[in-house]
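With one protein chain withheld, the remaining protein chains of the complex are depicted in position.
Note that the chains are named A and B in the order they appear, and that numbering of residues resets to 1 at the start of each chain.
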Amino acid sequence: MDKQNWEPKIVAFVCNWCTYTGADLAGTSRLKYPANCKLIRVMCSGSIDPVFILKAFERGADGVLVSGCHPNDCHYNAGNFHARRRWDFFHKLLDFIGIEKGRLQFSWISASEGKKFADVITKVTEDIKAMGQFTSYKKMNSEFTVDFPADLAELEEPVLQESFDKETVK
Amino acid sequence: MNELIKHAKELLEKGEVAAVIGYRQVSEKRTKPVIITEPEETRALVFNEYCLNNLAVYLTKARIKLLGRKNNKSFKLAITAKPCDVHSIVALIQENQIDRDKIHIISFNCHGVVKDFGFDFNGDNLSSKCITCETHKPLYYDKLLGEVKETPQARDSALERIKEIERMPHNERFEFFRSEFDKCIKCYACRAVCPLCYCQRCITDKTIPCWIETSSHQRGNFAWNVIRAFHLSGRCTGCGECDRVCPADIPLSLINRKMTIEANNLFSFVSGRSLETPTLVGSFNEKDNDELFM
Partner (left out) sequence: MDEKIISRVDLMKICKDVIDKGNTLLTPGAADYYVVKDISDIILDTSALPSKISHKSYVFPRTEPVLYYKRSKNDVQLIDINIDSKKIVILGAKPCDANSINIMKHLFNWDHSDEFFNKRANNFMVIGLMCSHFDEYCFCTSVRSSPVSEKGSDLFLIPVDINNYALKIITEKGKEFISPYSGYLKPGDEKNSKLITENVRQPEAAFDSSEVYEWLGENFESPKWEGVGNLCLSCAQCAFVCSVCHCFDITDEDYSYTEGRRMKNWDGCQFGNFTLHASGHNPRDIQSKRYRQRVNHKFRYYVDRFGEILCTGCGRCSRGCPVSIDIKEIVSNCNDNQKEFLK
């Protein structure tokens, strides 16, 4: 893909009670922000395991955002405090082994901060755009890959997608 | 070493402990762990510069804990531990894996151990943890043995290595660690020897869903090594066992050491040094560093 048209893939792990609700507010307030972020709703920022983040990178994310309630606002009282210690460490570790700080970002966004949500998403998207594709991680994926022959590529839609659709319609 | 044998024998004879976990000499420059339950067998016990193993790992094993239960009564287990191994024991007590009352710690005034079996004991062959060791006398013990001796001087080359890596740009660093981790054969010896890797079921053994791929390709190795390092961040006591046993010679202690330095910088905490302070990841402070968050 040429550089101009490349759009970063960003995964955002957001907590149900604050950031996700904040995203809702951004939507209902008709605020504009880039569409690069795929939101994954979890119950608490304290329940986001670092393996989620590695998995996101493995599956081709160029950046990850982790966001939860402001300190002292946690729905479960202390989940975000525990998370904060964990991320302080984890991001130092990633930095040491060569994953730049900007690839993994953090924020506190409350349910009333629709504007902040839009701003954070815009900023993260721009940062990651500036950094470019996360090629060093993606290179590891290509160790054993195969180009599927063209006749295989035209299979019907996947089973899982279908059941997934049904669920959301329900 | 007669004192050690005498003490261990006494413990077993009086029935104060059910077993003694210690070292025995197998050749001139090699020792091996041994678990002793009969007073007579204590004559094999030794303590010297070749006692490399961190025996605290045995305290986490169910079958060893079972040794402490005889005839429906529970007995103490005695363990011979270097001062640095005592840190591991402390960390295990802090994480509620073992009871202080159930452990009888026999520790020593220690002047360092060699980096691996078969080397002569001198400054060049000093284990890297001993170069920076600040506790030549154990912090906690029930019996202290051995005489105080001078530790040989040596250069802290591990710290230099860390500094060197930190000077590299990110992509070079990534490449360095990727190629190091690529050597991993996923034998999980690093996990098996670590006293703090006591999980009944390690995350890498949980395959539905599969968070860490069990395949030992670059991606799977990278995920395993990063997560292992992360799980030990702020918990690792720096015993260096993982690094010693890794058959692929991956410098695991570089990462462990770096994270220990970070824990100290961020939270002024070093694992396994005190029975009073709570564990780092099991607690929090409202005033923790918030700079990271937008």
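General remarks:
Here is the rule we use: a contact is a pair of C-beta atoms (placed from the backbone, for glycine too) under 8 Å apart; a residue touches a chain by one contact, two chains touch by 3 or more.
Just so you know, these numbers come straight off a predicted model, no measurement behind them.
Only one residue from B:49, B:85, B:180 or B:241 touches the chain missing from this view: B:241. Screening B:109, B:215 or B:279 for touch with the missing chain picks out B:215. Although one chain is not displayed, subunit B still touches it through residues 24, 26-27, 30-35, 41, 44, 53, 57, 63-64, 67, 117, 183, 185-189, 191-193, 201, 205, 207, 210, 213-217, 220, 241, 244-245, 247-249.
Throughout what follows, only the chains that are shown with their structure count from here on.
Note on chain placement: the centre of subunit A and the centre of subunit B lie 36 Å apart, centres being C-alpha means.
Interface residues of subunit B, counted against subunit A in their complex, comprise 165-166, 168, 170-178, 203, 211-212, 217-219, 222-223, 226-227, 229-230, 233-234, 255, 258-259, 262-263, 266-267, 280-281, 284-286, 288-290, 292-294. Within the complex, the subunit A residues that touch subunit B are 49-51, 54-55, 58, 71-72, 78, 81-82, 84-100, 105-108, 120, 123, 136-137, 140-141, 143-144.
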